[in-house]
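With one protein chain withheld, the remaining protein chains of the complex are depicted in position.
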Amino acid sequence: MSMAKKQREFRILGMTPSEITKEFFSSSTGKISAALFIILVVVSMYALIVLPPNFASVWNNPKYWQLNPQYAPPAWINSLIGPVYSPQVYVHDYTYAVQQQNGVTYITVTFNVNYEYDKPWSEIFIVINNPAIYSMPQPPVLSVTVYRPDGSKITLGPLPINSRVTTFGVASEVISQVNLFYNEEYHVSSIVPTGSSATPYIFYTINNGKLTPLKGTYKFDFVFYVFSQNSSVINRNNLEIVLQGQTYGLMGTDNEGHDLWLGLLAGFPIDLAVGLLSALIIVVIAVIIGIVAGFYGGLTDESLMRLTDFVILLPAFPLLIVFSVLFGWSIWDAVIFLAIVSWGASARIIRAMIMQIRSAQYIESAVIAGASRMWILRNHILPQIIPYILYLLVTNVPGAILTLASINFLGLAGSEYPTWGMLLYYADEFGALTSGYWWWVIPPGLLVAFVAVVFILTAMASEPVVNPRLRYG
Amino acid sequence: MSMVLLDVRNVKLYYTTTKGIVKAVDNISFELDEGETLAIVGESGSGKSTLAKLLVRVWERNVSLVDGEIYLEGKEILHMPEEEFRREIRWKRIAMVPQASMNALNPVIKIGDQMTEPLLLQGTGKDEALKMAMDALESVGLPRDLVNRYPHQLSGGMKQRVIIAMSIMAHPKVVILDEPTSALDVITQANIMNLLKKLKWEYKLSYIFITHDLSLASELADSVAIMYAGKLVEIGGAEDIYTNPSHPYTQGLISSVPTLRTDKTLSFIPGEVPSLINPPSGCRFHPRCPFYKDRDYLKGLCDEKEPPMVELEGKASRKHLVACWLYK
Partner (left out) sequence: MPGVFEDTPWVRKDSLVIAHRLRTYYTIKPGLFAKPRYVKAVDDISLSIDRGITLAIVGESGSGKTTLGRTLIRLLEPISGEVYFDGNDITHMKEEELKKIGFRRRVSMVFQDPYSSLNPFHSIHFILEEPLMVQGISMKEREERIYRALEEVKLTPPEDFVNKYPHMLSGGQRQRVAIARAIITDPDYIVADEPVSMLDASIRVEILTILKDIQQRHKMAFMYITHDISTAKYFSDYILIMYAGQFAEYGPFRDVVKNPLHPYAQSLIEAIPDPDPSNRLRERKVAPGEPPNLANPPTGCRFHPRCPYAMDICKKQEPPVVEARPGVFVKCWLYVKR
């Protein structure tokens, strides 16, 4: 008797893995959801790679964002509406010359800048990343000459450099010098409003009594007077000159100048993690309760079902709000709480599946053959349940993500880490909608919806795999 | 001298599935005389239910071909406009009792309302319709006041009687019964068959009785048609078919039916009913036919060419026809 054994195919739910993938992709929903899911995963991984691990503290440290304009729309807005807003400029292209005379080091930095916009730069920052500066007995002094396209010239300074970042336009000398310039040239006095920076007015002219932008090439001459023999106090490595623009980056900035592109990027892994974790806990609890109730029946089943009914009735969101306020919860506390009150429906489903399988005739056959309960659980029930568990996982994620985004939107259960919900919270707090800061409001909202939709599509596409009656063909 | 009531000629019904075209009914012809009962006997996958649906023109949406002609009292009805068929023929001249029809009763509507609904839709007055319904109930041996009851209050046999009553209410010429007793107990089945016999004698009904049970068919059949894989393989008077089965499939079928009152050796037909998507070439039964296996001269014949219908000598008034190369 030959016993040639053919390679037994590995099957789940009666289908080989290749059949499962074929079934999944046979619908257009499957193809789309798979593509979007891959995008989601890729972007999240990119975010984790690109952003530093301590991004939360970076996000909350103003030092990193102080050079950015606040409430600034994305830089690409100029390609839509024309050259209206000045972009953020980091001056790299400058000439650098050192001269030493009488114990004083003269460092000359010159650069040109093209101004073609309707709204000029709002500020000029001089950043010197050298702590030695502050400890010098006599700090360096900066004098700036601006050669304007119309031939006029403004001399500004001297300004003491005694901190890492020198904000040019708010120095009192600069303000009075600009005022003086306008007075002499255009006979307008006190052009710089009190409390404002003088920098924008460097780029204006008066035409027919009106303030108009003076477009053209500007030449800036920066001369640093360093009272030390050490010429390297200010050098190319530690010197940064930044023209603060009206726009910034890929997705603009918020009220604190945070680069929203980074903020949104950071949201990917965290929202995914939060959604998946919540769904995971939900499913674990649901599976345990569902299996115990469905399998043991009787009093155990009754009591567990009453517990499930109770949990289903709990108003998850209001409770979440109350507890978040009461206990000052972080996002992770909220995740766990949400999972604990949301497992009801899934548990019911699992229990129903198990009860249905239990009443099947092939289970009776197994019992007659002498199979123990554990055997039946392991060999008959679990193989059918497991694909459905994965499906339940996927279907629970969108709800979790949306609920957590909502709770963040209320300003609760946040963390230092910028989730999309938190971004929306701040946007709302600072009147983003009424002020028209659409780049602060729309992207986070869309992304929350997007992630939810991706999971829903994935669940839809995997339905035929899990439910044989829905299979096509 | 009975008139030909129903003349079915070369009817075909194919339908499309994701796996291919199913040739459910493939070129079937037969006649039904007035007052005659024709039993169409076939196993699952023979196409008999599809044939029944074809006769009342209710078929699935994925039909790809309907061909042939059906003449009812001389008038062609297969290609008649649907509106006319619905108005004139369906349920009025040809009625059908479908399979598992006891479950076709709406559980929340009274029996009387369900029975009178089709009559009211045609314009019959309420009182007249109710009287017709009660008369019909009486003729099937049920109390007249059943019109006020709900289906769940009735047993399976009673529900089946209601359905039969509904089908004869308009005094149709032909009643098609598709496995009318399939879910019923043996004794209830005998009672229903008695009822059908009585109605047949009383109202001179012509039945087309579709079943897989050859023994049950003999309860009503004046003639028997045997279907196999969408084709008609043998047709003839009941005496001829039961005492002189000629097609190898019919012979196999008869010898596989256990009899209670006589002793006989049972034999079975090896193999399985073929798929209707890709049926065997030539005679569809040839892969399972014991004669084909035995006789070499049939090779090249049965497996390549479809056998034509041949007339045999018969005792009954109905012609005895077989589609088998053995008789050509």
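To keep things simple, chains are lettered A and B as they appear, and every chain counts its residues starting from 1.
Everything below uses one rule, namely that a contact is a pair of C-beta atoms (placed from the backbone, for glycine too) under 8 Å apart; a residue touches a chain by one contact, two chains touch by 3 or more.
Nothing here was measured: the structure is a model prediction, and the numbers come from that model.
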Subject >> Selected residue (touches chain absent from view) among B:Y71, B:Y150, B:Y203 or B:Y242 >> reply: B:Y242
**OP:** Check each of B:V66, B:M80, B:L120 or B:M193 against the chain that is not shown and name the one that touches it.
**Re:** B:M193
Original post:
Thinking of the whole complex, not just what is shown, which of A:A371, A:L390 or A:L410 touches the missing chain?
Top reply: A:A371
Subject >> Touch with the omitted chain, as defined above, among B:Q99, B:T124 or B:S218 >> reply: B:S218
Subject >> Residues of chain B (touch criterion as defined above) contacting the omitted chain >> reply: 37, 43-44, 155-158, 185-191, 193-194, 197-198, 212-222, 237-239, 241-243, 252-254, 256-262, 266-270, 272-273
Subject >> Positions on chain A contacted by the hidden chain, ascending >> reply: 1-6, 8-9, 11, 13-14, 360-362, 364-372, 375, 379-380, 383-384
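Keep this in mind: only the chains that are shown with their structure count from here on.
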**OP:** Please work out the Cα centroid separation of chain A and chain B, and write it as a whole number of Å.
**Re:** 70
